[in-house]
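Remarks on the structure that follows.
Just one protein chain is left out here, and the rest sit where they should.
Entry: chain A
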């Protein structure tokens, strides 16, 4: 019985907050919010929105950042996979991707800001011997008006995400054999991969790509650290209006939130349109059978991209660590003049409480998500029915509808229910985002499990529950823990749900890091960014370590 309820509950947890939140912005956007003195409906909010200086530019920046981030990340993934698949380097990349995936967006953005700033590590490496600068040049690098640093920061992380999704899709694309056939037909490795394997991979990762696009178009936290400031991207502007002291601005904020939804829709439409054009052209080129060799260029690009990413990550990590231990570090000194552990002692003491809050919210949200997902998957086993693509697509809804749109509306809905600003509300908001990731990462290994183990257990007289708890779960411990670690790090990463739904009363390491990053002492910011990155790393370490420990006498499960 409880297993049959799981799918319904899961869908309710995913869809109700999104729907309620959207209603909570649609009504005020069209002039209905009686307590604020407007009801019945009007277009005033839209007129106010249209009259906002810089609105066009904000909207275009959002659109541009979303599309550019997605195109760049996808291009890197394609070229890297095409060049390296099946080589030894590929196995190394596979391993290296894990820490990048675990690193929180905000910590990464802060590290990148440290690297790119005019007083950052890149210019320190080159100054004064090559550049002649004895003081930071007056260059607009971080927060540049066209969002290049924002795109770079987002692409770093999204490349890792899309790469992971591609890895998961490759087995279904029958990549190795397809590539062999292509190569026997005289295609080069890179050309062959792009012509034959990629078209079978892409449809499988289209939803993740769209999620990346929607995220890039409506991101708030990374934009606060790296994005343009005057004017900011639309989502940041909406958040500002939603917290304006002039209460009438709330109507404009709601209209802006609705506009943000439209912007995401337009971005998706443009992307799908572009996709169709590329597909047609690729088909024509493929039919012509041209054996164009992109081998050299492809290899150069792949090594270049992998090198730039690795170098950037290395420099970012080095900047964070150096700043966190620096006593004073003036430009153009390459290394701090004096080191101290004082900031770590101060920082850890002041951050201890927020680390606890972060970890407990993440643990509870992940626990609930895991319970629901296991319930759904076990229900599949018992009923023998797997949900279709459309239902699975619904999982992506909270990842595609812009956070800033439905979360600000959720406040209006949660309040009368007495749900606002409490632990329950924050955990629920986190659950909305944690659940899809847990489901997506656990579903495949679960479905790939050999059902004969279960049948054997049942034949030996075990109850269905015992077959689940005593046989299946222990055997699937590794993917279950990995899914939990992913859910945990998604929760640690969340900024807006914590801030908006928690009314700022649940300061997490992430909200603290964003608040600090907007200015202030780099030494303390470094400590916070590293502490923020620490939590997901611990979670992944546990996900890897616990099975090793538990299965130390079970050779068959150790490398499963």
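In this text, a residue touches a chain if its C-beta (ideal position, glycine included) is under 8 Å from a C-beta of that chain, and two chains touch if they have at least 3 such contacts; residues count from 1.
Note that contacts and distances are computed from a predicted model.
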| item | value |
| --- | --- |
| Among "Aspartyl/glutamyl-tRNA(Asn/Gln) amidotransferase subunit C", "Formate dehydrogenase subunit alpha", "ABC transporter substrate-binding protein" or "Quinol oxidase subunit 2", the UniProt name of the subunit that does not appear here | "ABC transporter substrate-binding protein" |
| Touching residue (missing chain; options A:515, A:542 or A:557) | A:515 |
| Listed residues A:99, A:367 or A:464, member touching the removed chain | A:367 |
| Touching residue (missing chain; options A:140, A:297, A:352 or A:391) | A:140 |
| Contact set of chain A toward the excluded chain (per top definition) | 33, 35-36, 53-54, 57, 117-119, 135-136, 138-140, 143-145, 228-231, 240, 242-247, 250, 327-328, 330-331, 350, 360, 363-364, 367-368, 371, 411-412, 415-416, 420-424, 427, 469, 473, 503-505, 507, 511-512, 515, 518-522, 524 |
